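Encoded as structure tokens, the structure appears first; notes follow it.
With one protein chain withheld, the remaining protein chains of the complex are depicted in position.
== chain A ==
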Amino acid sequence: MSDRNAMLDVAGLRKSFGSLEVLRGIDLSVAPQELVFVIGPSGSGKSTLLRCCNRLEEPDEGSIRVDGVELLDPKTDINAMRRRIGMVFQSFNLYPHMTVLSNVTLALRKALGKGRAEAREIGEAALARVGLADKVDAYPAQLSGGQQQRAAIARAVALEPKIMLFDEPTSALDPELVGSVLAVMRELREAGMTMVVVSHEMRFARDAADRVVFMDHGAIVEQGPPEQVFGAPEHARTRSFLADFAA
């Protein structure tokens, strides 16, 4: 299963919260520029899997390689690795006390040590890329949910990550605002970004994902190209999960 050329290579990953085993030995390899969609019922462990991939959760066992570097090695500089792993959250998590531009430039300046002018230039470019060039000086509370999530994507993109993790990026959005966020994700994909997306946006998965992974009870049940997983799922559990979305 281990793949030396993978951008993300997860092997034998286990994680428990107390007596509850949330991940029961996950193997998942993501190639450069691949878009992998992770679906599954709530409690299936998909968010925990994603959060292990930048060590926001500490796995109990297994290995996670990002661009060839073992994340779980105590010698690995986790802060340096996190700069290469963009993360987008369901609840945006923008810093409310800062302008949108400062949200984007904070890590550029404090973690990468870039000067004010250079950080501003990069930040403005990232915000322009997500269609927020005119919101640079706004505060998060002045933006719609869709705009906030795009600003959060810009914050991650500005660091030029090798891979981006999306944890239910549209679940907190009103339906009419989802499209703008998906459009930005589509643009990132076309630009060659490696992406792992935990989401229920099946239509987006169907036409943008390279591979769909179905998880249940902390394990990968099946995976394959979207037409296969959505069109001819092998497992009963996959079928019953997808049936809930057919309506």
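List of remarks:
As a working rule, a contact is a pair of C-beta atoms (placed from the backbone, for glycine too) under 8 Å apart; a residue touches a chain by one contact, two chains touch by 3 or more; residues count from 1.
The rule we apply is simple: contacts and distances are computed from a predicted model.
Hidden from the displayed complex is a chain whose UniProt protein name, among "Probable septum site-determining protein MinC", "Polar amino acid ABC transporter permease", "Fe-S cluster assembly protein SufD" or "Protein translocase subunit SecD", is "Polar amino acid ABC transporter permease". The missing chain, though absent from the display, is touched by one residue of A:K15, A:R82, A:R120 or A:R211; that residue is A:R82. Check A:V10, A:V36 or A:L94 against the missing chain and you find that the one touching it is A:L94.
As for the chain not pictured, it touches chain A at residues 54, 56, 79-83, 85-87, 89, 91, 93-97, 106-107, 110-112, 139, 141-142, 152, 155-156, 159.
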